[in-house]
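Data block below; observations after.
A single protein chain has been omitted; all remaining protein chains appear in their positions.
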Amino acid sequence: MTTILEPGSAPAAEPEAAAPPGEAIEGRSPGRIALGRLKKDKVAMAGGVTVVLLILTAIFAPQLCSLTGNDPYTTHTRLIDPNLQIPSGGFGGMSSRHILGVDVPTGRDLFARVVYGARTSLGIAGLATVIAIAIGVGLGMVAGYFGGLIDSVISRTMDVMLAFPLFLFAISLSGVLGYSAFGLTGNTLRIVLLIFIIGFFSWPYIGRIVRGQTLVLREREFVEAARVLGATPGRIILREILPNLTAPILVYATLLIPSNILFEASLSYLGVGIRSPMPSWGEMVNEAIALYQVDPEFLIVPGSAIFLTVLAFNLLGDGLRDAFDPKASR
Amino acid sequence: MRKPRIAAYAAAAALAFGAAACGGGSSGGTGAHSSAAYDVGLAGTVNKSSATGHGTLRLEQSSDLQSTDPGNSYFGADWDVMRLYTRSLVTFAEAPGPVKLVPDLATDLGTMSADGLTWTFHLVKGATYTDGSPITAQDVAYGIERSNWGQEVLPNGPTYFKQLLTDTTNYQGPYKDKNPADHPSGIDTPDSDTIVFHLVKPFADFDDVLTLPSTVPVPRAKDTGATYYEHVLSSGAYRFDSYAVGKELDLSASPAFNAASDPLHLHVAHAARIVDKVDVSAQTVDQDLLHGTTDVDQSGAGVQTATQSQVLGNPRLKAEADDPITGLLTYLTINTTIKPFDDIDCRKAVEWAIDKSAVQTAFGGGIGGGDIATTVLPPTVPGYVQQDLYQSPGHTGDLAKARAEIATCKAAEHVTDITTQVGYYIDQPKDKPVADVVQQNLAAIGITVTEDGFKYSQLSIKAGSQSYVKQNNEALFITAWAADFPSGYGFLDQILTPDGIKATGESNYSELDDPAVDSLMATALKTTDPDARNALYAQIDQQALKDAALVPMIDSRALMLRPPNLTNAYIEQAYGMYDYQALGVQ
Amino acid sequence: MLTFIVRRLFAVAGLLLVVAFVTMVIFYEMPQWGGQTPATMAVQYVGKQPSPAAIQGVIHRFGFDRSFLVQYIDYIRTIVTGTTFSDGTQDIVCKAPCLGYSFRNYQQVWPTILGDLPVTFSIAAGAGVLWLFFGVASGLASAVRKGSLLDRASMVTALLGISLPVYFLAPLLSLPLAYRWSILPAPGSYVGILSDPGQWFLDMILPWTCLAFGLAALYTRLTRAGMLDVLSEDFVRTARAKGLSERRVILKHALRAAITPIITIFGMDFATVLGGAVLVEITFSMKGIGFLAITSIQNGDFPMMMGVTLFAAAFIVLANLLVDVMYAVADPRVRL
């Protein structure tokens, strides 16, 4: 081959168009570079800060609610106009004691419900994401690393699952079991069910990505080296390949959470997810939908909560993706 | 989203303002020509008109009919609609005010034999189906047989006849036993105009039972079992044109109806056509009512809360609204066999603790929800007497008395902590907030209550199952009850006597087995004088509350709209909604 | 090509068998794993105070007493060959593809689904046009004017669209447009296109908008990302080097390459919507397939729900096949 040997780094891309060249030369780790880029991305940082605040809200929901002296379950029927069936005094019953108003018909504090709703939403979406990532990364790596029959079986399974009308399946699953099953009852059953359903139905997406990345990584020198040194496949997958998948997994997880939040909210909205009295944003929208003409407050509070949360995660996820992979620019 | 309405399952309730009022004669506006004003449809007819075959009456509802088959529905609203295209042996007088039974296909109300066990009816002359064929006593008998003995095909309707009539032949029903000669021994049809019923025990309210659509005639040859609902052979004033599940029911004035067979003019086709759109969203129903694009909400459920505020805030709209008592009682049952609630003091503590005022708000307030109930019988059912054994200011409960009772109970039962479970229907949106209130009220007297919501369809494996409630320590249950037919027996028997105690499919959720109640009921059933009978029903009501077997909470009301072009609009108290047979449009 | 299609049709059939199997497991087996018995499942379908005979009858008729495998094979055979069932007095013929009959009212599943399809199709077709057109157009504009105000505005709109669930957007739009100013019909109004095309169009505007907004947002992002990728491709540079006008470079060269995967995704999304736009149909209470799905689930109407699921899956896998064929037509490098 008649090429000039270029010792050291891989050939830097020639500066076509406006793609900035040359950063690789400065020798920062990809993670730090990404973090640097992320810090400059004000929109993504705003999303990130919101996400952190939401998580803190979920964790410290009781403390936060105690500031206003409310909990999400106590009814305040006296705040509801018995004839009009809306909070007395307009503005959805907003007052210094109920800063976001109260719900209808029992007058539970909306602020407390929406704050506890963050627990439900983030908890379910988060755990479901963990499940999806665990299955997707595990199977994706196995499929990509071993190839052959194992790959075929796993890939086919992913194809089949992607061809399922997932939403209908999820509705069927959560609708068919009723109030108690598997020794669990009520919302406990529903939470567990939702986590598993959502997690189980969203793994093939990450599975595909991880499989593709693993196929590439498998051929890389350091994996080859580990293999030559006699490392077991398990060790190679966990110690060599997995660390190199952190970035796509992180990005994908961040983008999966909002879609899972929407998934949970949609099921609850349809009445097959979380049910009152447990606060869930989708369920709150469902309760409010019959009333929004006269009491929009009741709808806007949980609706905005869903909207802002999903938006914040999307912003952060986009920012992370751009930071790790500037070519997929926004 | 569509949610099945429990209220509609338990159907008709009855009669006007208590026994006293009943004896006192006519209530206000019967037959009066009322002009539109708030609540005038309760006691008078709005926009009286005798026009026939005029225009299209448009009905809408947010759910679907359970069935259009007269033998396969337990929905009161369905029964109200069925009167448009069917005739039963006995029916309700077509007039506002207290319910009055009148013969329809029968020439007269029945007479009880001396032993109280035999009832004989004759059919009116000249009654035909829309295809012109004559209605026979055999058809009436077949209608009862298929709906009561053919439950494997028609599972939804009431089965009173199977319980009340003798059946020595162990009849298997027309779908298993296809021999037309086989019948239950309790029904005789000596000729095509006569039908004779043989009862297993004296039953003074038998006429009431005959109002059920079970007695609608169905010719054996036309019966197509489970799909009969698609093309019911009409015996009423309207022809059954078509019904598309989840979409609409179409009826039109029947040219073949023989008015001579209807001397009381119960079946007059005021409209030329009737279109009943089903599964329309609740908001749309209300919007259509407000904009005059539909004439009546067929479910009789009342308007949505959003619309309620709109209607009450607008004098013109308010004048076009009625807020009747629907005859549906929402109450909390306390199981008398589950510890520690087998101790009457614990049950009394619950009676005192419940804040019925908060319950009322949670249930939708005084107008959309209903009145605070202090008796088992609603004010519209015979036997009702105003009383309140557990009186508290503003119906907010009496914590001091409740705490005293619970202390007594704890001491007697040697318990320190009381925990139990409360069942409620999750598909009945108003029950859930009530459960929340109950939970809070009982927490205030140290009873920890967990909620157990389930679908109505699971009732017989949840609160309706004795083993389930005992295993799950579910002593409390929030449910609603309306009589299947308008009498004290119809309301009280199934919920207060051992007749309603069953291993599954229970309806006496308190499992109350009080000899005092039972003997009062037996006496009432043998008492032919209505006033004396109703007085006995009132005593039963009182006794059950002394036993603290249940906490009456709400007598439902529903705010209903009657747009101005609706004629002959009044509330039929038997159904707690407008009488569809009488309606017409301008 | 033909062998490919034939082979894929077999795969489609196989996939549908799997979907039917899983659906059946969900409806017939899951409740039993969860602790229910045939009797407790059957009581949902009998009256208020069921006799044991009635419960037994239901158990037998709905097949809760048969082994799962027998039921499954029976179900598949019924789809292929049709069957007859009794309404108590006579046999009713259910022609292939017979998906069984409703547990609630004996309505045959297949005609019911077909009857509801026009509503769903109305929603899908209009919304599909909207989301594809606006998504691709704004994504294209965004990519071409990358970094411009237009780009940023359309990206923000896209993010809003992705983050706004239908059931929140619908009331937000209906409140002013339908309820306050009465410009558009209120949610819940629907007439068939054949009975009143004008009214149909008005009725459909809000559902279309609500469904299309989120998807258009997604397509904006897809198109933009795809276009940005393609715009940095060598062949686009070549096209420019040939002296083609920028318009031609963008539309004929870049978009031509970028649109193929988008059309693919569109095919899948469209099929998914055809299989039931559940949230839109529920929110606007339009009786399409999604609405049918939800009512069936609430009524415990297993055959109806299984039919809907199978129908939706069939749409998705057939769309998959169609999309692959289209891909081969669009991209000469792809051989089938």
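Letters A, B and C mark the chains in the order given here, with residues in each chain numbered from 1 onward.
By our rule, a contact is a pair of C-beta atoms (placed from the backbone, for glycine too) under 8 Å apart; a residue touches a chain by one contact, two chains touch by 3 or more.
One rule holds for everything that comes next: contacts and distances are computed from a predicted model.
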Determine which name in "NADH-quinone oxidoreductase subunit I", "ABC transporter ATP-binding protein", "Formate hydrogenlyase subunit 4" or "Heterodisulfide reductase subunit F" the UniProt entry assigns to the undisplayed chain of the complex. "ABC transporter ATP-binding protein"
Touching residue (missing chain; options C:Phe10, C:Trp33, C:Phe133 or C:Phe235): C:Phe235
Of the residues C:Glu29, C:Asp65, C:Asp196 or C:Asp331, which one touches the chain left out of the display? C:Asp331
Only one of C:Pro111, C:Gly147, C:Pro176 or C:Pro197 touches the unshown chain, namely C:Gly147
Write the list of subunit C residues that the hidden chain touches. 147, 233-235, 237-246, 253, 256-257, 260, 330-333
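The rule is short, and it goes like this: only the chains that are shown with their structure count from here on.
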Taking mean C-alpha coords per chain and comparing to the overall C-alpha mean, nearest is chain C
Here the gap between subunit A and subunit B, centre to centre from mean Cα coordinates and rounded to Å, is 48
Between subunit B and subunit C, centroid-to-centroid distance (C-alpha), Å: 41
Rounded Å distance, subunit A centre to subunit C centre (Cα mean): 23
Return the residues of subunit B touching two or more other chains; collapse runs of consecutive numbers into ranges. 1, 3, 283, 458
Residues of subunit A engaged with two or more neighbouring chains: 178, 270-271, 286, 292-293
Quick check: in the complex, which residue numbers of subunit A touch subunit B? 73-75, 77-78, 80-86, 104-107, 178-179, 185-186, 270-271, 275-277, 286, 290-295
So in the complex, which bits of subunit C are touching subunit B? 40, 43-51, 53-54, 56-58, 61, 86-90, 92, 102, 105-107, 112, 186-189, 282, 284-285, 287, 292, 294-295, 298-300
Residues of subunit B touching subunit C in their complex? 1-4, 9, 67, 74, 150-159, 174-175, 223-229, 245-247, 279-281, 283-284, 287, 427, 457-458, 460-461, 502, 504-505, 507
